[in-house]
Structures are given as C-alpha cells and as structure tokens.
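This report concerns only the one structure given below.
Below is a slice of the complex: some chains, not all, each in place.
For reference, chains read A and B in written order, and residue numbers begin at 1 within each chain.
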Amino acid sequence: MEKMDSFLAVVENFKVVFLDSYGVLKNYRGLIEGVQETLDFIQSRGIEFRILTNDASRSQEQQAESFVRAGLVGIPPEKIITSGMMAKQYLQLKIKGGKVAYLGTPNAAHYILQANLESVAIADLDKHDLDDIKAMVFLDDEGFDWNYDINKTVNLIRKKNIPIIVANSDNFYPVAKNDVSIATGGIAKLVESIINKRFIHFGKPDTQMFNFAFEDINHPERIYGKEDILMVGDTLHTDILGGNKFGIKTALVLSGNTSASEADMNIHSSGIIPDYICQSIVG
Amino acid sequence: MEKMDSFLAVVENFKVVFLDSYGVLKNYRGLIEGVQETLDFIQSRGIEFRILTNDASRSQEQQAESFVRAGLVGIPPEKIITSGMMAKQYLQLKIKGGKVAYLGTPNAAHYILQANLESVAIADLDKHDLDDIKAMVFLDDEGFDWNYDINKTVNLIRKKNIPIIVANSDNFYPVAKNDVSIATGGIAKLVESIINKRFIHFGKPDTQMFNFAFEDINHPERIYGKEDILMVGDTLHTDILGGNKFGIKTALVLSGNTSASEADMNIHSSGIIPDYICQSIVG
C-alpha cells in the first residue's frame, strides 16, 4: 500500500459522511468490531451521516432493525438510503397503473407496492396474459428459482417492450472470507447481455443516489456543500467511482470487497482513485 | 410509426421543458424552421425551460450568441446547461491545484480555467515532465491532430494514474443529411476500450446534468416536481434514456439523430421508450 490513513483522523475534517453498509459497517461475520465506537465518535463530533446501500431487498425500517439486532445502535431508518428507494421513485413517476413484474422475495416487492402499483412475482406471471405488465424490476437475488424464473424473465422482455429496472447494480457480495455470491446486478447483467436492451440501473455508482442523500441532508437552516462530504466504501466500482463523479471526497476501506493485497493493483488497473485508503472505519 | 404526437399539444401539459439543442432547435442546416414560434409559445404559456446540451466546446455565453446569430432570440446564457459545466464542477471539487491536460480547442479549455486550474493542450504536453498533470479531460473532437494527439493521450494515461474526464459523452453528431461526425465521446470510447480504465463521463444520459437543471429551476418561491417536467430530445441513448431514468416524461423528436423510418425499430431494439414521439418541436 502506498499510504494508509487513519479513518478517525480523516473523517473529523468533514461535516458529513456517507457510509456504505456491507463491507463498511458489517460483513459476512456480522458487525465489524469497533464500529459502534466510530459511529459514536461521528455523532459526538456533530458530523451528519447517511447510510447509502445498494440493496432493494429490504425497507429502511428492516435495515435499521437489522443493525439493532446485530448490536449497533444510533441508526434511525430515515438515515438509511437504499437503491430500492430510487427504483420506487422511478416507478412512482413513470409508471401509471398496471402491474410490475419482479424477481426477488415477496418482501422486496414492498418497493413496488409503495409506488401504488400491483406487483407480480415472475414465478406467478401468466405468460399468456401480459397486457397489464407495465414494467419489470430486478429486486433481489433470492426468492425465486434461478433457472426457471430467469428464463421466464428473458421471454417476458423479448415479448413486451417495457421499462426494465435494476434496483441494485452490485455484481456480487461477500458471503465468507473468500467467497462471494452473485448479486441482483449480476443477474440483470446476464439478461441484459443476451437480450441486448438497455436496462435502467439504480444504486451506486449512479449519482442519483448520492444526489438523493445530498438533498436529504440539506435544509434551509443547514446548508452543506459537496466539499463538506466524505463517501466511505469498500468497492471501487460503486462507492468510489460514484462518489468521485458526484464531486465529493472518497475513502476506500479494506474491510470488505477490496483486500489490502489487491487494493493497489485494482486502483491502478481500474483508474478509479480514492482520496483516502483506510484499513477500516475503526481506528 | 405507432403514433405521432403534436408537440404543442404535448408541451402545454407541462410546467417545465428541458430541450436538447442539436437535432431539436437546430441541425446541420441551421435553425429548424418554425422553432422561434415554438419557443415563443412556450414562453407565452409561462412554461419554464432549459437547454441541456452535451457540448463542452463552448461556454454558455458562446452558445447563446450562436442562437442569436442564427436568428433565434429569447435564450439567455443562464438557461443553457452544458456537459462542460458538469466537468468544470468536477474539476473544481476534486482537483486541487496542478495542471489539467485536454483534447479540444483552446476555446474549450475555458472550462478548465474557470475551475481555477492550469490547462495544457495534449499537443503542448512535455511527455518527460508529467508530475504536475493532475487530470485529463476530453473536451472536443476538434482542435488537435487525431493521429498524433490521441496517441499521446493514450501514453499519458498509461503512465499516470489520474482521473480521466469525458466532458461530452456523445458518440457522433450529424453534419449533413446522411452524414455524421465522431464526437468527443466516441474518441474517448476508443481510448477507454484499448486502455481498459474507467473514465468519468458527464452529459446525458447521466442524471447529473438533469439534476443540475432541476436544482436550477427550483427556488424557494417556485417549486417544481419531476412530474412537471418534459425532456425533449432527438437521441434515444442520451436524451430519452437519461430523462426516463431521472423520472421525468420524455418526448422523442424526429428532426435529428433518429429518423422517422428508424424510430420504431430503434425503440424496440434498444428498449428505450419515450412517452411521446413528435415529428419535431414545431406544430
């Protein structure tokens, strides 16, 4: 590693911190040890924060509860911004009535319901009656039979020219020390590559989510500029690329997708350059 | 064509209209006939408007002057939003001091100067003294020797791991009835594909520019929602894809990149679906 920064020394220069969730606050083993102290430090210094997570499988409330269950306190639901919320906003604005087909768990479908639309799991879709289907959303990598339902999705998209939304652009996520699992974005990429149509992707690195968070922290009585904000994440292609493009400072942590041994190589070969590199957000 | 909408009948349902410039207001022949009447109609109805253009070769003022010179009045500089302004904002926020190398005309380099940075044309770069070069920007497809300077750019990027900014993501633009010219984004794509690094792209379809325009029209005394806005453009992959993703209604016009004969095929094969299709913004 060229250099390694202390996270606490870095973060205290900012007025706002955007934190990725998986790989930053927790990983496959659970909470990252010491994360409560860092969160307490952030709050004690009056630093505003938001959690920006590429996740469309659970609501803000469910995610907040899962932090509490894991033993991390101080993250209210309204400070969690999910890529599923971006997809929901799109559906609300662009799809007027009708049904929205989805891949994911029934729980993830609440993002569709919140947009006042009817949801239909791909598994339950009647392929001979597609008239009412107005959009299709990739919500989660779980909750369906990959073989049967991905094929059914391919055929739906071939037959109906409707907006296809990818509510989480991640390719994969870590499930053990050296093991990953393909995420929603990876499944969508399969379908996209063999269908050759443009899907609409939400979540980091897209700037839409950063902008949502930016508007969320700004109020008439308290105005923040982009120079006040630090984005912290474990993934170059989502957290760091997106933060850089949005014009805020970025810190890569090595507690998740990017290991210490590969950080330099990945930064060099990708051209995605964080402003800071920290072991984790602890210490 | 499945259906064809009257632009005036469509636009009067909105409070704001975002207009692409090239292919919508003008094309290779000059102003589109009747565009002044449409602009007057928009203003007479109190509809707010902005011009959103993937152009980093000229400033807002220069673009406003060129409308006037062509005979179109009523577009003040501050209503023109260029992708070069997005690049400038990035440079201001992320690059602190040093020099920024660029491909383009010296005129385009004003976006770098406005960010309080020193600009160096790739042609003038001393390849043995790259220490001060902190970023590289693709600004324009003119103003340099393609063979010599594109090769010099490739070598700069191989040697220095710096942010590479593409200030206009368009692949090409029409220069005659059936002829196009490769645009800045097309040149950047060449370099990106053989270098295999991630560049930072500004301009439509990226939502950053839509968001800039959205913030620009909103003031405490006058608040617009996304449902109030119509995006009008001639290109599916930039104007329509970007507008759809931002959550606003979109109208494809057939006076530029997309001809009447290919609109249906392109919409179907791309999966990018405009809400309206109009012959042009006239009538």
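Here is the rule we go by: contacts are C-beta pairs under 8 Å (C-beta built on N, C-alpha and C of every residue); 3 or more make two chains touch, one makes a residue touch a chain.
Quick caveat, the model's predicted, so the values are computed rather than measured.
The complex in this file is a homo-oligomer whose displayed part has 2 chains and whose full count of copies is 4.
One rule holds for everything that comes next: only the chains that are shown with their structure count from here on.
Superposing the C-alpha atoms of subunit A onto those of subunit B requires a rotation of 180 degrees, given to the nearest 5. Listed in rising order, the residues of subunit B touching subunit A in the complex are 89-90, 92-94, 157, 161-164, 195-200, 206-208, 211, 220, 226-227, 237, 241, 244-249, 267-273.
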